[in-house]
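What you see is the complex with one protein chain gone and the rest in place.
To keep things simple, chains are lettered A and B as they appear, and every chain counts its residues starting from 1.
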Amino acid sequence: MSEQILFKVTIDNITIEVPAGTTVLQAARLIGGQVAPPAMCFYSKLEGSGGKCRTCLVEVSKGSEKDPRPMPKLVVSCRTTVMDGMEVKNITSEKVLDARAGVVEFLLLNHPLDCPICDQAGECHLQDLSFDHGKAETRYEFQRRTFKKHDLGKNIQLHMTRCILCYRCVYTADQLTNKRVHGILDRGDHAEIATHIEKSLDNEFIGNVIDVCPVGALTDKTFRFKNRVWFLKPMDAHRDCPTCSGRVTLWNRGDEVYRVTARKDQWGEIEDTPEGQPGWICNTCRFDKKEAADWIIEGPREISRQSVIAQGHYAGQIGTTKPTEIFAAVNDGRTPHLLMDIHDESEVNLPNVHLGKIQGPSNGDTFNTNNTHKA
Amino acid sequence: MTYTFNETQMAELNRLVAHYPEGKQKSALLPALHLAQESFDGWLPTELMDYVASLLHIEPIEVYEVASFYSMFNLKPVGKFIFEVCQTGPCMISGSDDIIAYIQQQLTIKPGETTKDGVFTLKLVECLGACGYAPMMQVGKVFREHLTKEKVDSIIAEYRATVTK
Partner (left out) sequence: MGVKLLIDKANVPGIRTYEVYRREGGYRSVEKALKEMNPESIVEEVKKSGLRGRGGAGFPTGMKWSFIAKPEGVPRHLVCNADESEPGTFKDRYLMEFLPHLLLEGLIVSSFALGANDTYIYIRGEYAWITDILEEAINEAKANGWLGKNILGTGFECNIYVHRGAGAYICGEETALIESLEGKRGNPRIKPPFPAIKGVWQRPTVVNNVETLAAIVPIINMGGEEYAKIGIGRSTGTKLISACGNINKPGVYEIDMTISVEEFIYSDEYCGGIKGGKQLKACIPGGSSVPILPANLLLKTATGETRYMNYESLSDGGFATGSMLGSGGFIVLDEDQCIVKNTLTLARFYRHESCGQCSPCREGTGWMEKILHKIEHGHGTLADIDLLWDIQRKIEGNTICPLGDAAAWPVAAAIRHFRDEFEWHINNPDLSQTSNFGLQHYADPIHVPA
């Protein structure tokens, strides 16, 4: 039996030993917490993924014990393997934080920021990333790129406008199905995920593209607009499925099953089954088994990372800002100039009718009884 | 519409595929798409791309991905002759703007459009590697260089003549 070779790596001044071949990102995740760089495109269960979004850039301040020279550029931690004696700076590097803020800005440049109407809100990795590393304002003043919504079959909706081109769904289709029908078309800033001709994705495992999508570009049509994820209670459950492991997370309200997803770990990736296989789930489990009776409930699932689902996650970190009077600020110090008093013009809002003082919801009757002028 | 290569075209495809190791016939995709585009109407309809996919034993999406990546493949119908005028730095400082404006005026089309008779398409492209011979444009396989208004006139006349014959 050969002994496993262990490499010592120091990330943000914390040293651990990991097997040779481990990536910097995996090592950092073993340390956990803030030391783990964010990753929008890398997905450990998908071969070939990573390197594209550039959010996991880190500084290698010492290459290895043998060759201590620092690496000249920031490197992607998801695709850089550790060397013995390597020293890495993530959040302790100003350069990294600066570059990461830049990447977040780039990723959000053409993103619609339609979180209020997006089903992914509350469990969106881009939302997390923006909270952690983004700025409150954008410096982009041009029209954002948009695409038409696209149905990929009866269960999956593609909202390309939100896509950050992580390629995860392409790798998923390549590696989980035997015939990929969607891919990346065009290039540069108009590249898009598409099928070229209207086609539905109907492989039995294609539903997993929804789980790997870090944003709201691929969503579950059987769940769209049905509920907000933070109102739902995630429960681990399983069933005897002939196609997949049948191990899922149910998203319930009361006894009602709103949504079925694969089980995800703290990094948002699909958990392994007890047999050590990635726990991808089939379309039947995901889209068709929406009765509580279909499932054997194991117990509540703890969601450890996601923004809104894990309530209060951000309160301690970014603090809360008290609302203040902003008129003066946005008007360069000028007080608002009253163009007209609505009471002078409106027949409805007469001076003696104060909407705020009407008890309960106001309706036509309220006005009829109070509106002496009309009566 | 269905597409089929004739014997000569098929022989050419086989020659191209033979350039690559066995089982790596996907490598012939770019040359095969060139061949397909030249063999039919100068552009790549979906059916033609599907045909190429079947010849190389790959999935249609692999062809769409590639065809849409490279600027020389036309995914929409084009005119018989495409004037691909370079507009990048070295051509720009040598007066390509005037040439582009002149062609637009002569053909009464805007960049990306095709003349009503279907003869000419005007396309603005980025650097074609003829910077020392600027301003220039590519028409089919050849480069037309050191363009002047007079030269543009004669080039238009030259291609128009091949159609009216």
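Simple rule for what comes next: a contact is a pair of C-beta atoms (placed from the backbone, for glycine too) under 8 Å apart; a residue touches a chain by one contact, two chains touch by 3 or more.
From a predicted model like this one, the values you see are computed outputs, not experimental measurements.
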Among A:Ile11, A:Val60 or A:Ala99, residue touching the chain not depicted: A:Ala99
Options A:Gly50, A:Gly134, A:Gly153 or A:Pro234, residue touching the unrepresented chain: A:Gly50
Where the unshown chain meets chain A, residue by residue: 50-54, 57, 73-74, 76, 79, 98-99, 102-103, 105-107, 109-110, 139-140, 142, 164-165, 167, 184, 186-191
Touch list for chain B against the chain that is not drawn: 19-21, 24, 26-31, 33-34, 56, 58, 62, 65-66, 69-73, 87-90, 92-94, 125-134, 138, 141-143
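In this text, only the chains that are shown with their structure count from here on.
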Computed distance of Cα centres, chain B from chain A, in Å: 41
Chain B residues within the chain A interface of the complex: 46, 59-62, 64-65, 68-69
Residue ranges of chain A in contact with chain B within the complex: 179-187, 195-197
